[in-house]
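Shown here: the complex without one of its protein chains, the others still in place.
Letters A, B and C mark the chains as written, and numbering starts fresh at 1 in each.
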Amino acid sequence: MLRYGMVGGDLQSFIGGVHRTALRMDPGVELVSGCFSRNAEKNLACGDMYGVSHDRLFTDWREMLKAEAAREDKIDFVAICTPNHLHYEVCREFLLAGINVVCEKPLCFEIAEAEELDRIARERDLVFGVLYTYVGYNMVKVMREMIARGDIGKIVAVHGRYAQNWLLDELSSDSNSNENVWRTKPEFSGISNAIGDIGTHLEYIIHYVTGLNIKRLCATVDCYGKKLDYNNSILVEYDNGVHGCYWVSQVAAGQINGLKFGIYGTEGSLEWEQHYPDYAVYTKRGQAPQTICRGAGYLNVNANANIRIPTGHPEGFYCAFANIYRNIVRTIEKKKKGQTPNANDLDFPTSEAGIEGVKFIHAVIESGKKDSQWVYMD
Amino acid sequence: MLRYGMVGGDLQSFIGGVHRTALRMDPGVELVSGCFSRNAEKNLACGDMYGVSHDRLFTDWREMLKAEAAREDKIDFVAICTPNHLHYEVCREFLLAGINVVCEKPLCFEIAEAEELDRIARERDLVFGVLYTYVGYNMVKVMREMIARGDIGKIVAVHGRYAQNWLLDELSSDSNSNENVWRTKPEFSGISNAIGDIGTHLEYIIHYVTGLNIKRLCATVDCYGKKLDYNNSILVEYDNGVHGCYWVSQVAAGQINGLKFGIYGTEGSLEWEQHYPDYAVYTKRGQAPQTICRGAGYLNVNANANIRIPTGHPEGFYCAFANIYRNIVRTIEKKKKGQTPNANDLDFPTSEAGIEGVKFIHAVIESGKKDSQWVYMD
Amino acid sequence: MLRYGMVGGDLQSFIGGVHRTALRMDPGVELVSGCFSRNAEKNLACGDMYGVSHDRLFTDWREMLKAEAAREDKIDFVAICTPNHLHYEVCREFLLAGINVVCEKPLCFEIAEAEELDRIARERDLVFGVLYTYVGYNMVKVMREMIARGDIGKIVAVHGRYAQNWLLDELSSDSNSNENVWRTKPEFSGISNAIGDIGTHLEYIIHYVTGLNIKRLCATVDCYGKKLDYNNSILVEYDNGVHGCYWVSQVAAGQINGLKFGIYGTEGSLEWEQHYPDYAVYTKRGQAPQTICRGAGYLNVNANANIRIPTGHPEGFYCAFANIYRNIVRTIEKKKKGQTPNANDLDFPTSEAGIEGVKFIHAVIESGKKDSQWVYMD
Partner (left out) sequence: MLRYGMVGGDLQSFIGGVHRTALRMDPGVELVSGCFSRNAEKNLACGDMYGVSHDRLFTDWREMLKAEAAREDKIDFVAICTPNHLHYEVCREFLLAGINVVCEKPLCFEIAEAEELDRIARERDLVFGVLYTYVGYNMVKVMREMIARGDIGKIVAVHGRYAQNWLLDELSSDSNSNENVWRTKPEFSGISNAIGDIGTHLEYIIHYVTGLNIKRLCATVDCYGKKLDYNNSILVEYDNGVHGCYWVSQVAAGQINGLKFGIYGTEGSLEWEQHYPDYAVYTKRGQAPQTICRGAGYLNVNANANIRIPTGHPEGFYCAFANIYRNIVRTIEKKKKGQTPNANDLDFPTSEAGIEGVKFIHAVIESGKKDSQWVYMD
């Protein structure tokens, strides 16, 4: 049984609840400590809901850290669900105290910060998970395995988009004063809104599935007179010289949560859409497109071992999240027991993904500022 | 905090795990007792995984019942996940002992048995949930609310199907001896395979969404030389004289879990498919079809209060299951506290649905035997 | 160069224009004679549009027939596009005069009439095409060829529907007096509206694709207080004992022209939808569904020889129509030259299909009248 604590993520938070629920989907992990909110009442409400004992509830995360660090039965990891501007400091302090960390993305504001966090975790041999949710989907893992074993040959083109509609109303408003959307405000989100929030998901999932790394990119960045970006189009060049094309928007009417991409190779292609995560379209060169389904025997992949419910019943978002946590938890457990985690255990995004995400944000915003010139990721 | 026990559903069982996971998605319910398997080893493995104390683990469900019934801190309800042939007896005994019951469908073999179970539960004022999973989906609840408030006018036609492919291999085999598929065997499944397993889901979801009750039906029942049915086509007449048409098959290549239906009225229609449960197609008379999404503000429905994650992130099968359990648990909790459950709390299938399901099975199989004559449900 | 005449189908008629356009898509056929309307002005307008010389324009089809029959350069065939109630008489007279006939479906009102027409045509060795449009689609021909060569094994189930919304407004009206919809009136449509208009298409396309013949059927027939049927659900039994399930409706909101069916066999399935006619879904047992496309090399079918434009450009309704006419024309041409048409030339629906259609209409309506008893087609 592992014990964890949480910083941020009270009952009003979307993502805090997802972390807790996902962690409950597999037995063996217990929420024992929390600083869910700086507001005492909200903090208590959340703690009580999950049965956290009152002596391990804190409205100041530094006190929580101090108390936990001092305990014999201290938490095995902390889940950080605060707004973006606090990620760096909270991660850093928990890591320095020797506690494994799971943090929401984007990891932090500055590349140097991300690299520092990564270095601290490595030096202390700590587990550092970063929650790029979508790579938890089984079909995403299937596609990765298929591409790695050569099912689509050598990659020749990539096309991806992450389009949402939820900030469209902002464009019809005269002000910069939407009080409810912290993501559009530099003080909470840093230099980017859309790229940080969803562009990084697109960047990481394509890296995860293909193994390709972006060498350089150029972009148009549309702020429509607001402070941060709402719509971005990006040309990317991977380290092997192949090109991709990404579109990231939060002002696209009709697109609820349209994360979608295709990977095209010399021998076939794979296409996937977040709205129907259990399926992908696989086309072999010269053949008809096939709608493949997670868990199906004909896939002949090791990734089928990850499925939770039989083929044909939608697994959904919580399963993706829980799949990432399952591996993080297995890794922490094994390390705790002095065992060596295997490749499957280690199949989760880490601070390395976090660094790439921050670099990607900076490169896109910089290219936008430089009239769409190429910006190198290194 | 409620406590529950489970009969059946060891770690090899699909549905047992789903019950446990769904019950863990909301805090406040604890698994404390179990007879997961008659095999001691399997039983122990499952109990240990979920932290059930060994003194509340039993390989004989009657002993479990005896022990629980005698405890001060006895279970608040039992979840029954055995094969179908045991449902009646296990339900009956737990009910007679005054314990609330949640049972898988189909409820039992005989109509008289189902009615007896229902009567016992009513007499003892016990909660009796029957797990018709699909009505837990938010969009199904949305459709029910839209139809009830008149969005599609007066219903004029219903079309539904539940088509799967998973027993197609049986037809190519010469024997009746598939050891692994208990559903195809009368001793475990009673008089029906496909209708009992999936036809009842179709029957119930249409009843749930429309409020229509089947008055009579006629059917073709295809066994292909095997003992039980694999493919059925059914004409139904509801009590208001409107007709529907159902197709239920487990030998339809390409159909993984194809539960799909349309409800057509004088002012519009609603169509839904299990593979994409967060969406439905709503057409107003004379207008373009709209792809509506659970949780969307434009729906203007109370059912939106049930959502767990924001629009655009797939909720999936576990959420549907957890939604049913959430209401069962709320109802048990309120009754335990002497409070009166409200209409939302009571929104879950009960023994009443169980009775209708058993009647439906009998009517279809009887019509098949009588060369597709009409058979009345009452 | 073949010459043809037309009865019915003036410029206001949907289907008349489709016949003329489809016949113009391949060179070699000329419209030279017509009785497009009994109204002189309308008749002239249509004739002038297509360059028919005035001496071959008639407002009485009997006069047209008399004049054509007397000419040396008489028409090679007549296309009959009148409302249903005139089909029998016009067909009969042209056939008796030794002129090849192409007629819209349903062929006529009575089975005996249809059989008489068929007999006359056979006795005189005349070509008699009946326009079941949908079997002109290339993918429909592909499916027929795939099924015939065993790609889906032995058929075990059939599921089809033809659902439209265009008469839904009728149900909200109190009267039987819609002046514009002749199809809903017995004097023009005979005993059936929906089954005659669209049910026959469903019946024929499934016969065409599978080769199965309906032995008997039982049906619910919904008139909603009007004179003729608007919504029908039908169980069919084919001559090999396999069952199918058809739904035919013209009051289904959201369904524009929803002709859709699936053929399920021991080794796979094929599913097709009229709205996307260039594609079908083909699933091999145990494999992923494939979206196959007309004209694709991987199909390895003779039917690919029929395509008119490369794969990926929608062929559409006119092509389907023109494909049927292409074969009718080739057959007439060959017979005129004393040659023997081959199997490809003869791939078009004839009076045989017409007879089956009329039998199907009678069987469905009779079953409806007999409280859904089985009615045999023979």
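Assume a contact is a pair of C-beta atoms (placed from the backbone, for glycine too) under 8 Å apart; a residue touches a chain by one contact, two chains touch by 3 or more.
Note that the structure is predicted; figures quoted are calculated from it, not measured.
Q: Looking at the whole complex, which of A:G34, A:G262, A:P277 or A:G295 touches the chain that is not displayed?
A: Considering all chains, including the one not shown, the answer is A:G262.
Q: Among C:G51, C:G225 or C:G241, which residue is in touch with the absent chain?
A: Checking the options C:G51, C:G225 or C:G241, the one contacting the hidden chain is C:G51.
Q: So which of A:M6, A:A114 or A:I152 would be touching the chain we can't see?
A: Here the residue in touch with the unshown chain is A:I152.
Q: Have a look at A:L44, A:A114 or A:A252 and name the one touching the chain we're not showing.
A: Of these options, the touching residue for the absent chain is A:A252.
Q: Taking the full complex into account, what residues of subunit B touch the chain not shown?
A: 282, 286-293, 296-298
Q: Tell me which stretches of subunit C touch the chain missing from the display.
A: Touch with the absent chain occurs at residues 1, 14, 17-18, 21, 24-25, 27, 49-51, 164, 256-257, 274-278, 293, 308-319.
Q: Residues of subunit A in contact with the chain that isn't shown?
A: 152, 156-157, 159, 161, 163, 165, 168-169, 171-172, 218-220, 222, 224, 231, 233, 235, 237, 242-245, 247, 249, 251-255, 262, 264-269, 271, 281, 283-286, 289, 371-372, 374
Please note the rule applied: only the chains that are shown with their structure count from here on.
Q: Please tell me the distance, in whole Å, between the geometric centres of subunit B and subunit C computed from their C-alpha atoms.
A: 43
Q: Measure off the straight-line distance from the CA centroid of subunit A to the CA centroid of subunit B, and report it in whole Å.
A: Distance between chain centres: 35 Å.
Q: Considering subunit C alone, which of its residues make contact with at least two other chains?
A: 286, 289
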